[in-house]
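Excluded from the complex is one protein chain; the other protein chains are retained at their positions.
Moving on, here comes chain A:
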């Protein structure tokens, strides 16, 4: 009787132990994410819909119902979209150049990508203000060369904003694309060409689809970084280009309207989550 029952009790703890081990591994990160991320999110959501009188959607009505704040949302989206598109157009060929480079050149190029990540965004944005000021290096040089007489207004323009944002977020587009391109087997393109595909057809039907996962990762990263950027618009364009991020800061720091700031935060988060979810969906393998 006892013998017959033996295998089951022996097997069961083994499985349980495995599961316990797995839970043990997951637990710390779960606690951290729950405590540091999920809980504040729930609080944020709560603050945005609850005021002294109870449940209210006034904050959202104000945000999504006033032309001014719709403009703010549009500013954020515009910053995100322009930065992402331009960063992609620069990064895609750059990633191929990087993958084709060999030896010392490749190391130098990779270092120029990685090193700026070590500097804070504030430092980089501030560096751009020094470059683009009316008495900045760019204007001084152009005047010295006699190309212009009076300084061109560069700082506090949308151009300055986009140039700075693209520069600062560029590594987050190049690196994921480069990671895919570097692994891309050149045989795919060769196979396509022997099957009769011209270089252009090969690019659109083979290279582009095969590098899509890198593009999607880069786009998701750069868009969520730039749509929510705070330092970059604050330093490079300022008051006249309010974004969701600067609006949140103002609501908390100046206007003392935590409910409204929370609502803006939720909308910004919603935009970022939508983009990430969409890209996760796109990068899933076709069935």
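Miscellaneous remarks
Going forward, contacts are C-beta pairs under 8 Å (C-beta built on N, C-alpha and C of every residue); 3 or more make two chains touch, one makes a residue touch a chain; residues count from 1.
Here is the rule we use: contacts and distances are computed from a predicted model.
The complex includes a chain that is not drawn, and of the options "Glutathione S-transferase/GST-like protein", "Ferredoxin", "Molybdopterin-synthase adenylyltransferase MoeB" or "ABC transporter ATP-binding protein" the UniProt name matching it is "ABC transporter ATP-binding protein". Annotation: of A:41, A:191 or A:274, A:191 touches the absent chain (contact as defined above). Those residues of chain A that touch the chain absent from the view are 185, 187-188, 190-199, 201-202, 205-206, 209-210, 212, 285-287.
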